[in-house]
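Pasting a structure here, questions to come.
And now, chain A:
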Amino acid sequence: MTEPASDATSDPAFDPAARDRGGPAQPLLSVTGLVKHFGGRRSWRGETKGAVRAVDGVDFSIAKGETLGVVGESGCGKSTTARLVMQIIAPDAGEIVFDGEALGSRALDLTTYRREVQMVFQDSYASLNPRLTVEDTIAFGPRVHGVGRREATGRAHDLLFKVGLEPARFAGRYPHELSGGQRQRINIARALALQPRLVILDEAVSALDKSVEAQVLNLLLDLKAEFGLTYMFISHDLNVVRFMADRVMVMYLGKVAEVGPSDVILKSPSHPYTAALLASMPSMDPDARTEEAPLFGDPPNPIDPPSGCRFHTRCRFASAICANVEPRLAPVARPHEVACLMAQPGSGHPRAAPLRENAA
Partner candidate 1 sequence: MAVTTVDSAPAPAVVPAKKLGRGYWAGVLRRLARDPVAVTAAVIILLIVLAAIFAPYVAPADPYKSSMIRRLRPIGTPGFLLGSDELGRDMLSRLIYGGRLSLVMGVLPVFCAFAVGSFLGVAAGYAGGWLNTIIMRTVDVFYAFPSVLLAIALSGTLGAGILNAIVALTVVFVPQVTRVAESVTTQIRNRDYVEAARVSGAGPFTIVRVHVLGNVLGPIFVYSTSLISVSMILASGLSFLGLGSKPPEPEWGLMLNTLRTAIYTQPMVAALPGVMIFVTSISFNLLSDGLRSAMEVKA
Partner candidate 2 sequence: MLAFTLRRLIYVTPVAIGVTVVCFLLVHITPGDPLTAILPADATLELQEQMKAAYGFDKPLPVQYGLWFWKVLHGDLGHSIATGRPVATEVLRAVKNTLILATVATLIGFTFGTLFGFVAGYFRDSWLDKLASFVSVLGVSVPHYWLGMVLVIIFSAQLGWLPPTGAGPDGSGDWRPDAAHLRYIILPAVTMSVIPMGVIARTVRALVGDILSQDFVEALRAKGMSEFGVFRHVVTNAAPTALAVMGLQLGYLLGGSILIETVFSWPGSGFLLNAAIFQRDLPLLQGTILILAMFFVMLNLAVDVLQTALDPRIKRG
């Protein structure tokens, strides 16, 4: 932690540390039963048919100061989850609790919540208003929350400095005058302008060149340390997640497949889907290369997901029971949780008991 650079950041209302309520043990964010279905038609009996079940009952929590990585193939619902947590789209069901306060309660209305939680979008160009200068874009949030023009501009300049862009050179520029990496730095600065405690990074570095990506990732780590931030880091790139995340949540077809500490998940995964994802990563070590195709086929249609375990249509270990019984997310070894029948003793899967002993 360095000391705040100007008066603007020392305002107690905007000081994240001063806003901590439940102490370090209480999760910063906890989400239960999050559901979002898109489209579909309601039949006369009141059932909804043909809906895309983008997020279909997701529970997770993020501890204060940690980085939760969210991984999965495209269409698995990770971006929808981010947008639901961000309240850009309204969930069909589910509860969001932020630092002990339920969202929508009197203690935590949407406006307050949105100062605490901010988001960085994937497309650095589309997420910047082409008609606003860099400083106006960053100052917009604080202005909305009643900060005066001078002070908001001051904060924008501070943040530009913090994200590695010299204010004197960049404050008056327009998005089209910046490179992709510079634009994403602006997006980060914009998200930080409200001094949030949780930042959702939705594929925030995916569109960048590899060299720029590394710089931005390092910047994110620096900013996290400096401002005491908590990240929800969404990416399809396991290497990047390995670099960033303390814990990893793997999603498949709108559900959580596996969640746990990143060194555990990314070294010895318990869910066959996670294993397949890891195996499909290009390896630098020729001896470690796999010969078999780890993951075959495309993900099934989320309008009509497979019965039982959603992964059973692509799983090498699938047995008859997988099509019938839906596995619940259950602990293998706390805090490592897996939704797979093989990991659950007595589930009826032929490989259930021995696999667990091997893993342990």
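Selection rule: all candidates are chains of the complex that A comes from, given by their letters.
Operating definition for what follows: a residue touches a chain if its C-beta (ideal position, glycine included) is under 8 Å from a C-beta of that chain, and two chains touch if they have at least 3 such contacts; residues count from 1.
All figures in this text were calculated on a predicted structure; none of them were measured in a lab.
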Touching candidate - 1 or 2 - for chain A as found in this complex: 1
Chain A - residues contacting candidate 1, complex: 5-6, 86-88, 110-111, 114-115, 118-119, 121, 123, 126-135, 137, 140-141, 144-145, 150, 153-154, 157-158, 160-161, 164-174, 176-177, 179, 181-182, 185, 187, 190, 194, 209, 211-212, 215
